[in-house]
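Complex shown without one protein chain; remaining protein chains in place.
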Amino acid sequence: MLKKIGLSILAFLFVSSFMILSAGTIRIGAIVSATGPASFLGDPELKTLQHYVKKINDAGGVDGQKIKLIAYDTSGSPKKAVTFVKRLISQDKVVAIIGPSTTGETMAVIKFVQRAKIPLISMAGAVAIIKPVKKYVFKMVATDRMACKRIMQDLKKRKLTNLALISGSGGFGRSMRKQCKVVAPSYGIKIVADETYGKKDTDMTTQLLKIKNNKKVQAVLNPGFGQGPAIVTKNYRQLKIKQPLYQSHGVASKKFIEMAGKAANGVRLVSPPVIVADKLPDSNPIKKVALAYKNEYEKTFHTQVASFGGHAYDSLYAIVTAIKAEKSTNPQKIRDGIENLKNFQGVDGIVNMSPTDHLGLDTKTGMVMLDIKNGDWVIVK
Amino acid sequence: MSEFFGFLLSGVTVGFIYALVGIGFTVIYNSSGIINFSQGEFVMAGGMSTVFLLKAGLPLGVSFILAIMITSMIGIVLYKLISFSKESSQISLIILTLGFAIFLRGLAEVVFDKELHTIPSFVGDGSFDMFGTTLTYQSILIMIVSIVIVTLLYFFFKKTKTGQAMMAASINVDAARLMGINIKKILMINFALSATIAAIGGILLTPITSTNYEVGIMLGLKGFAAAIIGGLSNPFGAVVGGLVLGILESLIAGYVSSEYKDAVAFVVMLGILFFMPGGIFGNTKAQRV
Partner (left out) sequence: MLKRYNINRDILTLSAILIVAPFFFQNDFYYEIAIVSLLNALICVGLNMLMGYAGQVSLGHGAFAGLGGYIAVILGSRYGISPLFSIFIAIVTMAIFAFLISKPILRLKGHYLAMATLGVGIIISIVLNVEDELTGGSDGMSVDSFTMFGYEFTDSLQWYILCAFLLVLTIWMFTNLIDSPFGRVLKSIEGSEKAANSVGINVSHYKSIVFVISVVIATIAGSLYAFFSGFISPIEASFSHSIELVVMVVLGGLGRIYGAFIGAVILTILPQLLTSFEDYQTLIYGSIIIFVMIFMPKGIASVYEDVKGRVFASNK
C-alpha cells in the first residue's frame, strides 16, 4: 500500500519536472491580489500587466526577447504570497518580480527575494517597504507618509485641528495610521480618537458611534483599503455624522464609489493623479504618460481606470527599461538597472532611483486631493 | 447613556441574524442529531443568489423567492448526501457537512465570484433617530421578519400535523416510525426548512453588511454558538441565544475592545458548555451522544 502510493507520488514528481524552462524569453513573475478583499488593487494591476506584456511582445519584445509573465493570485493572503514567491523563484525561475499588491504581503516576502537575490518592485503603499533600503526591493508608489502629509496640509488649510482616526487593521491601515500620527503634530493637528476595525469586519457602527459621541472631533480619517472603507463610509452616513470624512489613496478607484454608493458623495481623498489625468493642467509633467495609460486602459477594458493599475504599468516598464539599459536579463543586472533609473516617466510620477532611495518618486507630482461629487472625482483646488 | 442604547440597538439587529442562523441549526439537530456545519453557507447561498438574480435583471420579489428555493434545494441535496453515506459515526457526519460547506464555498466562487457584493435596502435608506443613534429601516425589517418567522415556527410545530409529526420524530424515531410517520420525508422537510430560514437571514443581512462567498464561515460559527447557548435542541432558545450574543458583542465592542468582539461568542459558548451543558434552557435531550 505505502509502496504503491510512494511510487505514484514519485512518478508524478518525475513527469511534472519536464515542464520547465524554454529559452529566449524573459520570465517575469507577478504576485497580485486579484480576488478577495483587496481585489480593488490586484484586478486592475493584473489586467494592466497582461495587456502591456502582450503589447510589448506584439511589438517584437525587449531587444528581440519575448516576455513571459507568470502571475499568481494571492487573494490578499500573506501566506499565499510567501508560497508563490518561493514558487516563482525556485520553480518558475523568474528574473524579476512585480508585486505584491498589499503592504502586509510585501513585508512577508521581502526576506525571500533578498535571500534569492531577485529584484522585486512592490505595488504597495507603506514607507517601511523601502525604508530602510533593502538591496533587492523597490517601489514606485507614493508612500503612506506622503499621503498623510498631503491630508494634514489640507486639514490645516481648512483649520480642522482635531482629527479622529478609524483605521483598518491590515498592514496598509496599520502603517498609515502610524505615519499619520507621526506627521500630524508638525501640522498642528491633534489625534483625538483612534479606532480600528478588522480586515473582514462588516459593521463599523460601534466604532463610529464612539467617534460621533466625541465632541472634540472636527474631521475623520479612514486609512484602509478594500471593503473596509466602503463600509465605514456607509455607516458614517447612516449615523449622520456631520464632520468631513477623509479617505486614503487606498480607495482611489471607481470600485469604491460603486461599493459605498451614494454615501461616497462628499468624501475627500488623497490619490495618485492618474485617475484624473484628463483633468490635470497641461503643465503637469506626468500628464502625457498618465493620460495615455488612462485612455488605453479604459478603451481596452471598458471600465474606469484605477490608480493601482498605474503602479503595475510603472513597475513593468521600469524592469523593461532596466533590461534595455543593462543589455542583460540577469537578475543582478536588472536590479542595478532599476537602481540607476533616472528621470523615468511613470504614470505615478517622475522617478529618480539611487542606492539610498529605492522609491525615487518626486513628491510634487505624486499626490492630489480629490472630492467625490455625484459619483465622480473632482480635483480640490 | 445614549451611547449604551446605541450599542444595544445595533446589538439587537445583529442578534436577530445570529438567531436566524441558530434556529437553522436546531431544526436539523432536533430531527436528525446532526450538527450541520454548512448552515453558514446556506446563509451565504441565500444572499449571493439574491445579488446575482437581481443583477440578472429579475425583480426583487422573484429574486427572493428563487433564492430561497435554490437554498432549500441545497438543503435537500445535503440530506440526500447524508442518507447515502455508508457510515453514520459522528466524526464522519461532522466532516461530511464540513466538506459540503467547503464545496458550497467553492461553488459560489465559480458560479458567482470572490468579490464583496451589496444590494440596496428593501425598504429605503431611511432611518429613525432614537437614543442618540439611528435605527435604519432595514434593521427594523430584520427584527420584524425574525419575529414573524419564530412565531410561524411555533405554530408549525405546535398546531400543524406535519409539525407535530416532526416533533414526535425528534423525540423518538422508532416510536414515530411505528406510528406510520415517514421519517425520511420528515428529515427532508427539516433540512429544507432549515435552509429556508438561513436563506431569509442571508437575504435580509446583505443590504447591511454586504456578502461574499466566505461570509458564511463566521456567521455559521456565531449562529452555532447561539444555538448552544439556547440549548441546541430548542429553536426558541436559539433566538434568546442569538440576542444575548448580539448584545454582548456590541457592548464589548463599545466599551472594551472592538477587536475582541468576535471572541465573545466563543467565550460565552465555552462557559455554557463547561458549566451548563444543556444551555440556558437546558433539557434532557442535550445529553444526547
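Should a chain be cited, it is by its letter among A and B, assigned in written order, with residues numbered from 1 in that chain.
Methods note: a contact is a pair of C-beta atoms (placed from the backbone, for glycine too) under 8 Å apart; a residue touches a chain by one contact, two chains touch by 3 or more.
The structure presented is a predicted model; accordingly, all values stated were derived computationally and were not measured.
Touch with the chain that is not drawn comes from one residue among A:82, A:137 or A:151, which is A:82.
Only one of the listed residues, A:29, A:42, A:119 or A:171, touches the absent chain: A:171.
From the options B:98, B:145, B:173 or B:248, the residue with contact to the unseen chain in the full assembly is B:98.
Here the missing chain is touched by one residue of B:3, B:109 or B:125, and it is B:109.
Within the entire complex, the positions of chain B that touch the omitted partner chain are 35, 81, 84-87, 89-92, 94-96, 98-107, 109-110, 217, 221, 224-225, 228, 257, 259-260, 262-263, 266-267, 269-270, 273-274, 277, 288-289.
On the side of chain A, touch with the chain left out of the figure occurs at residues 1-3, 5-6, 9-10, 12-14, 17, 20, 73, 77-79, 82-83, 86-87, 89-91, 103-105, 107-108, 110-112, 169-171, 174, 198-199.
Everything below uses one rule, namely that only the chains that are shown with their structure count from here on.
Chain A and chain B have Cα centroids lying 38 Å from one another. On the chain B side of its complex with chain A, the touching residues are 2-3, 6-7, 10, 14, 113-116, 118, 120, 125, 127, 129, 132-134, 136, 208-210, 215, 218, 250, 253-254, 258-259, 261-262.
By the touch rule above, chain A contacts chain B in their complex via residues 35-37, 39, 75, 169, 195-198, 200, 202-203, 205-207, 209-210, 213, 227, 230-231, 238-240, 259, 261-262.
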